[in-house]
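First the structure, in the form of structure tokens, and then the observations on it.
All protein chains of the complex are present and in place, except for one that has been dropped.
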Amino acid sequence: MSAATGFDPAEWEVVIGLEVHAELATRTKLFSAAPNRFGEEPNTHIDALTLGLPGSLPVLNRHAVELAIRVGLALNCTVQRSVFARKNYFYPDQSKNYQISQYELPINRDGWLELPSGKVVGIERAHLEEDTGKTTHVGGGGRIHEAEYSLVDYNRAGVPLLEIVGRPDLRSAEEARAYVSELRAILVAVGASDGKMEEGSLRVDCNVSVRRRGEDALGTRCEIKNINSLRSLGRAIEYEAARQVDLITSGERVEQQTRHWNEEDGRTHTLRSKEESDDYRYFPDPDLVVLDPSEEWIEQVRADLPMLPAARRHRLAERSGVELERTALIVERGLDELCLAAIDAGADPARTLTHAEHNLADERATGLDPAAFAELVTMEVDGKLTATQAKTVLAEMVEKGGAPAEIAAAHGFEAMDTSQLEAMVDELIAAHPDEWQRFCDGDAKITGFFVGQVMKATKGKADGKVVTGLLHQRKG
Amino acid sequence: MTERLTTAEVAKVAELARLRLTPEELERFTDQLAAVLDHAVDIEALDLDGVEPLAHPVQLTNVMRDDEPGEVLDREEVLAQAPATEEGQFRVPPVLGEGA
Partner (left out) sequence: MSAGTAAAIAGAVRAGERRAVDVLEEHLARIEAREPEIHAFNLVTTDAARAAAAAVDEQVARGEDPGPLAGVPVALKDNLCTRGIPTTCSSRMLEGWAPPYDATVVERLAAAGAVVVGKTNLDEFAMGSSTEHSAFGPTRNPHDTSRVPGGSSGGSAAAVAAGFSPIALGSDTGGSIRQPAALCGVVGVKPTYGRVSRLGLIAFGSSLDQVGPLAADVADAALACEVIGGHDPGDSTSLPEPFPDLRAHLDDGVEGMRVGIVAELTGDGISPDVAAQVRAAAEALAAAGASVEEISVPAVTYGLSAYYLVAPAEASSNLARYDGVRYGLRVEAPNSVEMMEATRTEGFGDEVKRRIMLGTYALSAGYYDAFYGKALKVRTLIRRDFEAAYSKVDVLISPTSPTTAFRFGERSADPMAMYLSDVCTIVANLAGHPAMSVPYGTDAEGLPVGVQVMAPALGEVPMFRVAAALERSLA
């Protein structure tokens, strides 16, 4: 196969649907009371059901259901009566050689989520299922195909998963990444999962197909597995879309298959031996009964939901008058409430958000006192502090706390009088005629020389922007 | 209903069920299973339109337990009865391909 060479987005459209598995933050497993914990000695969190011992029976974990309902409501789904079904297939890490999942009747269906850009992505369903154990391959460099033998650890077997199936509404690698980020933010916000891709508590499989722009019908899709980070997700989508376009333009067909993303060589590959024809022989699990959460329970969960990221973005945009896109980073950092409080205390909204976007990356920023923050912003807007000074004061407020006026005084900050600056600028122009000539001839770089001189003379107290403004005024 | 069960179908089913049949067994089992399925022809005659399936005789719903840890099995006791182990894990011949 030739290396993918990219494609013309004017001619081709890529269609993406994501399946995300989130490990739920419960104390015990989905159907048994073995602990749901990680990183410990193999096979220490096992009980009869985890190992699929003869005579064992499943009993559903109420908290896992609560979390599933929370996520379902947060994703605007219909929460409905559901049935647990067995998905039958043989594999050593599947201790019963069937997985208890949900098939025809999932607990959550037909929802959506809103990306920071405002685009709405459909969610087909979000259902509960058991996780598998972990298999490691020994010998042959750890690669599946050359292993001498394999080892199985069932600690993870039976951990509750919520499988969230998105509709194929995504149209770019960027949108796909935004979707996963948003989903993760929601999962974390409702306390359902810690959503860490690198640790495996959030797993993403990606369905990719391509079609010529203007076509209605969807192309044949391939499922990509083994994506372990947002960056890989983007790279895998781009590679796969290009691969498919290449195939079609060279007259071949895209075959529906499952492909494995390889981070090292940057390509997707088919697996050498596909274990099963996909006949999972689903049927309702006769060891479990129907799950039908009451209206009361669902409404209780709904009432207890925190404000979700999309709502927070909208709220911030509306109350600050700033475009929706600018609110994303601030909400992500959890600084929206701080900003709103500062704005309520009288701070200029745009300036407040700018500080939040650029100068409050530190985690401790959420601890800022809103009134103090508002005061700082107002001092800057009133001209009592330059932008640079404001940034310094703010940084100190984050680190040590304190009132902006005192910190500014301690640093000896005070904005300079404009007439003082005018005088200095005039002196410099007179003292450096050659450089002034160059400035008047349009050499933008020479601005730095004049501003630098003023800064030196004022020991950094001048506001660089004001100086530049004065120079241009003098130029005429 | 469908036509009589064939050896090809039985062979496929055996593979799905991880069973290996000798040619003689394949023939014999196909005959025996076909006889059982033939007997099922009496279900064909029933009017099942609009009849709900009954997966379970029990009409319970919402049976759940609290999210409280219970007893775990002793790993050594369990591994002592495992066919092959290594470093606290179950050891199996090489697993090709991936699970579902």
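Note that the chains take the letters A and B in the order they are written out, and that residue 1 is the start of every chain.
The definition used in the following text is that a contact is a pair of C-beta atoms (placed from the backbone, for glycine too) under 8 Å apart; a residue touches a chain by one contact, two chains touch by 3 or more.
Worth saying up front: this structure is predicted, and the values here are computed from it rather than measured.
Asker: Considering the entire complex, write down the shown chains that touch the omitted one.
Answerer: A, B
Asker: Looking at the full complex, which residue from A:V83, A:L288, A:V454 or A:L471 touches the chain that isn't shown here?
Answerer: Of all options in A:V83, A:L288, A:V454 or A:L471, contact with the hidden chain holds for A:L288.
Asker: For the full complex, which residue in A:P42, A:G72 or A:P92 touches the chain that was left out?
Answerer: A:P92
Asker: What is the set of chain B residues that contact the non-displayed chain in the whole complex?
Answerer: 1-2, 5, 9-10, 13-14, 16-21, 25, 29, 32-33, 35-37, 39-43, 46, 48, 51-58, 60, 63, 65, 73-74, 77-78, 81-84, 90, 92-96
Asker: Which positions on chain A touch the chain that was left off?
Answerer: These residues of chain A touch the chain that is not shown: 48, 51-60, 86, 88, 90, 92, 95-98, 150, 152, 275, 279, 281, 283, 286-289.
Note that in this section only the chains that are shown with their structure count from here on.
Asker: Counting in whole Å, what is the centre-to-centre distance of chain A and chain B, each centre being its mean C-alpha position?
Answerer: Computed from C-alpha means, the inter-chain centre distance equals 40 Å.
Asker: So in the complex, the part of chain A that touches chain B is made up of which residues?
Answerer: By the definition above, chain A touches chain B via 26-28, 32-35, 41-48, 51, 59-65, 83, 87, 89-94, 99, 132, 135-137, 144-145, 147-154, 225, 260, 271-281, 283-284, 286, 288-293.
Asker: Could you please specify the touching residues of chain B with respect to chain A in the complex?
Answerer: Residues in contact with chain A: 16, 18, 55-56, 58, 60-73, 75, 78-79, 86-100.
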